[in-house]
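In this view, the complex is presented without one of its protein chains, the others remaining in place.
We just call them A, B and C in the order they show up, numbering each chain from 1.
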Amino acid sequence: MKAKKLIGRKLSNIKTCRSQRTHRKLPHPTSGDATERTLPAQIAKVQEWIEQEWHPCTDLQFRTLRVNQHELLLVWIQGLVAKEYIQSGILQPLLSGDLTLETLRDVADHLQTVTIDPIHTLDDCNVALEDGKVVISLDGQSRGLAVDVSKIPGRSLEKAENEPTLHGPQEAFVENAATNISLLRKRIRSPRLKIETYILGSYSKTSVSILYIEGITKPALLTEMRERLLRIHTDMVHDLNDLQEYIADEAFTLFPLTEETERPERVAANLLQGRAGIIADGSPFCLMVPATFVNFLTSPDDYYMQYSLVLPLRVLRHVMYWISILLPAMYVALLTYNQDLLPTPLLISVTAQHAGIPFPTVVEALLMLAAFEALREAGTRLPRAVGQSVSIVGTLIIGDAAVRAGLVSPGIIIAVASTGVASFTLPALGLVSSSRNIQFLFVIVAGLLGLYGILLLGMLLVGHLVSLRSFGVPYMSPIAPMIWSDMKDVVIRSPWWAMKRRPRQFEPQNPVRSDRMPPGPKQQKRI
Amino acid sequence: MQIQISRVQLITILVWVVLGTGIVTIPAAIAQFTIHDAWMIPLFFLFGGGGVALVAHLFMKTFPHQSLAQAAENSLGHIFGSGLVIWILIWLYLAVTTIARELSAFATTVILPHTPEYVISAFNLFVVAYLVYLGLEVIARVNEFITPLVLISVPILFILSVRNFEFEQFLPMFADGMSPIARAAVVQLLDYSLEMLIVLQIIPTLESPQTIGKDILIASAIITGILSLIVTLTVGIVGPSTSYLNYPVLEIVRSIRIGKFIERLDTLYVMGVVSTLILKVAMFHYCLCDTWKDLFHLSSIRLLAWSGGLVVWTGSLFLFGNMADVYHFIMDTAPIYFLLTMVGIPLLLIATQKLFKK
Amino acid sequence: MKRILIVAALFVCCLSLTSCADHTEVNDMNVVVGLGLDETKDGMTRVTAEFVNPQNSPISGGQGGSSGGSSKSKAYFIRDTTGPSLEDAIKQFDQILPHRMYMAHNTVVVFGATYLKHGIERAFDYLERNRYLRRNQMMIATTGSANRLLAAPTDPEPTNAFGLRALAEQAAATSPVMDSEQLHIIKQYLSPSHAPVLIWMDLDQKGRPMQKGVALLHGGKIVDYLDLPHAEGLFWLKGETHQIQVSVPCANHHKTTFRIVRSNTKVTAIQNPHHKLTFIVSLQGTAEIESFCSTELFDQTLYQRISQQVDTAVLDKMRQTMKTLQTDDVDAVQFAAQLYRHHPQLWRKLKGSWNQDFTHLPVSYHVHIQVERSGLIAQTPTRWLEDQGKPPRVQGGGAK
Partner (left out) sequence: MSEMSILFALVLWFAQRRQLRAAPIRERVIWYAMVGLAISFAFVISWHLAPNLQPLAWIDRLFDPLTHKLYQIL
């Protein structure tokens, strides 16, 4: 029961469209009884209590003011606030004239800041400090004020690095939720864009927001999302990945069941398809649900290019996905079980290549795949400049030397390298990592049963894929179950004017994008 | 969540329920009786499909939203109904073991000759049990997923093989009168088309049960088309050898040789056939488990899927000592057995319901 | 998670315990590309197998080539075994070779004269049943031993079996009679005529393989060999041909050569009122002039005349071949199959006595070959030297 009390609660309801973070009745984890304690009337007691509560915290700062016999206490945490704003917004107005500050109301009236919230309890006080607000307490008043002059450190907007595109907008989310939301507001200028904020994590108190468009997103989806988010009991939410692990439909799967993106315009487009987004403070990504398999094979570039040019790229990506899973396994199967499938000259050539290699093909393949993974891991962990030289050394020099030394055959190098290239064509990192793991399984079964094993594991894989659901939406839709009208954005990307309806797989409340027929080339007049 | 099988899914299920083994066995079964006239035999499948559609439609009208096992119990009472359901259960068990045995025999004969058959069979049934464990919806979706792949790759194989096609193989027509033609039609009419009636068991899960008759007709038309194509090609390419080949269609693919690079594609064909065969076994196994569930009023088939798979695995090797037993069962026992079971029982139920339970 | 891991581990264990029986590394097998069958004097079957020697194959960068150099640098190597039957002999390869024999890549089966004499149908069961052998392998007959044919170099093709196969395919492009794939042979063997025709290859004086013609079999036993000029008659009797040269002698010791671009034959069986069975062979085709012996002017009448010459030449060849076939009593033209297809009832009546009937079966021929083109030149160049060959001179001003 205790734990239940600690979980975050939904604070703003759907109708009030507030993205600002407000706290009410949120218990402090260390002092459970602080919840009901009101602020003492004497500022000395307040200061004493705060000092005790935060001891030792050297970044806590106090300042007492005396304005016309009225004593004021200002408390804040260094680094979270902008001192120049305290100077200009609080100190200057209060100290400038001959003011009578009988009540907190008087104080508030004179402050030159935007957001001022009342503080009733000691706990409110803690929360305000954590948020980077200045707490003002007036002697003799058992309430206080929280003045928002926060300047929480963070980086500025940068280019999207994980999802680079050639065309289209380039800005990406940052670690600040408010900034991220504003990036979305910039794109969807409608009050129908709703943001519901929850505080999760008893220590981290991370604000997690659900974003959706009222009137488009299926209400059942939202109910489900709220339920799943509120089920989370934890002390800290590090990143969106924690959330995705908590809320995903299926725990034991290698496939990503939610989609992560760092591009605000992508989120905006997806919200308008009837999906919903989740943003967590501190994570420069947005999580989109429901996610389907084909979502991971679409790149943002697909939408910034002429639609007819997208078709070959999409086909290529679909093929490359299966190649990235199957190619090493196929190589093993063809060389150890199904040699009849190889054309005779090719068979002669691989036989000659493989002569004198000490390992069986399957071991060779597993070794090379593992080596490739190690190189890739080394490349990502090292600084960029060094990383490149590592990959050059690894691929060119070690590979060549291994072949010359007769440790591995050139064929397996080609197969593993092509697999790597194939996996690099996939736009979504989540899918790449899963396919890298699955390819090992396939290599092992290919070593045990050849192509037959690949087929059987393939059936298991397909069975698993089609049994998955992401927030109720079948993972493989619109392929299986087949939703013909949604096939417009799977292998082909239809022109915008042909996509008159939102995808049916997400069951949007309002399925039509526009009440008038969007102009196709035929409806337009020739000039 | 309510399971819903869409019409497209139902049709793909029906197609592979017949063609899974149909592609492998029907041409050989037909060639036992006639070769020159073999091309016209698949056309008879439409009659079988029509009959099946009629039975299914009547059944659906009489027992809307009821599976075969439930209907048996509702209309004949607990004791007689259960007796009939047990009979159906035995039938389903024999059917699924036959198909499983055909599958493992095909795989071991054609591509993995040194691996013991029971190992291959175990792997096959592992996949089948997993699919059944995941549920009917998953089987239907895998069907939907696999069908386009098969439909793309199989015609390519056949187009490549057309080079060896000879029209003379179809002459003389009707040389031996109609009798061989009628006999050759028996197996596919009474074995394969009646297999479609297992969908009576999944009627409660259909999205639109009222169209079941139409869907069966569409599926039979597709099956007839594919079978005609296959049988015609087989006879045109392989000729009289069809009568002594175990897997004549495989031989079409094995005879392909275009240039030095396009040849020996039979492994690819085997992969396609095995994948559809696994779907067929999965569908039958699902119906077996579902009937079992209805008989004992169990909560789910999740426990039955695996333990039932184990029994099917050992049973498929225990019941049939060799492939001759399997063919004997298909050719000599099954036609009347299937007719009495899959047409007789639904008609009996319909009649009882109409007569006594007005 | 733990549960899944344990189940997976157990599953992998039992997988690896019982499976892998079909696992063969590419280095651990000998890829067979050609098989040869001979019969020894004591009635045993000698099987010659040609294996790829990958290290020396030019495909894999070996020095390759079969001519010159020692036998070690060849792209293939040959071994033979002897056993009471084909399968016994093949089994013995495992006793003399360190690696497993892999037959899936076999392309040709050569039958030596001795094996042909005692019937090749002994091999059919094995060849059809074996899962590794495909029915697209080429069956070749030879008058010598299969062993010698398989050992002969086929430059520039480094692997002899591929060379033989390519030669046979080249022949098959001219006429389906030369199409000697197993699928085709078995169909002929199973047809009512029961007379397969195999391509016949032998070594020339320099020991290189060459197409010699066709081998006529009755059932599985050799009846006769037809050399290429005679085989042409069979081509025309049996159906479609492409690009066959025919020469017609001229008065002046030269000859005119035609190329029959394509021709098509239709065989019909007619039973006339006296219950006499007659076969009508009608051939239609087009031809092109390759070389021309006289300096005559090319006009319509000449075209007609030379068309008739071709007709006669083709007709003679067909007659001659038919005569040979009838003396040999081998229905290589598939007349019986033709009869069966169109008159199944009649065929049933004649079935028993077909062998006797065939030897004196009346055959009538209708040949019509249209000479359509004369190549790049319209007249023979030497015509210019003759007076009447030059265009008329201009007389008295003004053109003609």
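One rule holds in what follows: a contact is a pair of C-beta atoms (placed from the backbone, for glycine too) under 8 Å apart; a residue touches a chain by one contact, two chains touch by 3 or more.
Keep in mind that this is a model prediction, so the values were computed, not measured.
Asks: Touching the hidden chain in the complete assembly: which of B:G225, B:P240 or B:G315 does that?
Replies: Among B:G225, B:P240 or B:G315, only B:G315 touches the chain that is not shown.
Asks: What is the set of subunit B residues that contact the non-displayed chain in the whole complex?
Replies: Contact residues on subunit B toward the absent chain are 94, 116, 118-119, 122, 179, 182-183, 186, 292, 296, 298-299, 302-304, 306-308, 310-311, 313-315, 317-321, 325, 328-329, 332-337, 340.
The rule is short, and it goes like this: only the chains that are shown with their structure count from here on.
Asks: Where the centres are mean C-alpha positions, what is the separation of subunit A from subunit B, in Å?
Replies: Spacing between the chain centres: roughly 47 Å.
Asks: Centroid from C-alpha atoms only, then distance subunit B to subunit C, rounded to Å. What do you get?
Replies: Roughly 42 Å, centre to centre.
Asks: I'd like the Å distance between the centres of subunit A and subunit C, where a centre is the mean of that chain's Cα atoms.
Replies: So the centroids are 68 Å from each other.
Asks: For subunit C, jot down the residues that touch at least 2 other chains.
Replies: Answer for subunit C, listing residues that touch two or more other chains: 15, 19, 22, 104-105.
Asks: I need the residues of subunit B touching at least two other chains; which ones are they?
Replies: 111-112, 115, 123, 126, 263-264, 266
Asks: Any idea which subunit C residues touch subunit A in the complex?
Replies: 1, 4, 12, 15-16, 19-20, 22-27, 29, 31, 33, 52, 54-55, 57, 59-62, 102, 104-105, 107, 132, 162
Asks: Which bits of subunit B are touching subunit A when the two form their complex?
Replies: Answer in residue numbers: 1, 6, 8-9, 107, 111-112, 115, 120, 123-124, 126-127, 130-131, 134-135, 137-138, 140-142, 144-146, 260-261, 263-268, 271, 274-275, 278.
Asks: Would you pull the subunit B residues touching subunit C in the complex into a rising list?
Replies: Interface residues on the subunit B side: 109-116, 119, 123, 126, 164, 166, 168, 171-172, 175, 237-241, 251, 254-257, 263-264, 266.
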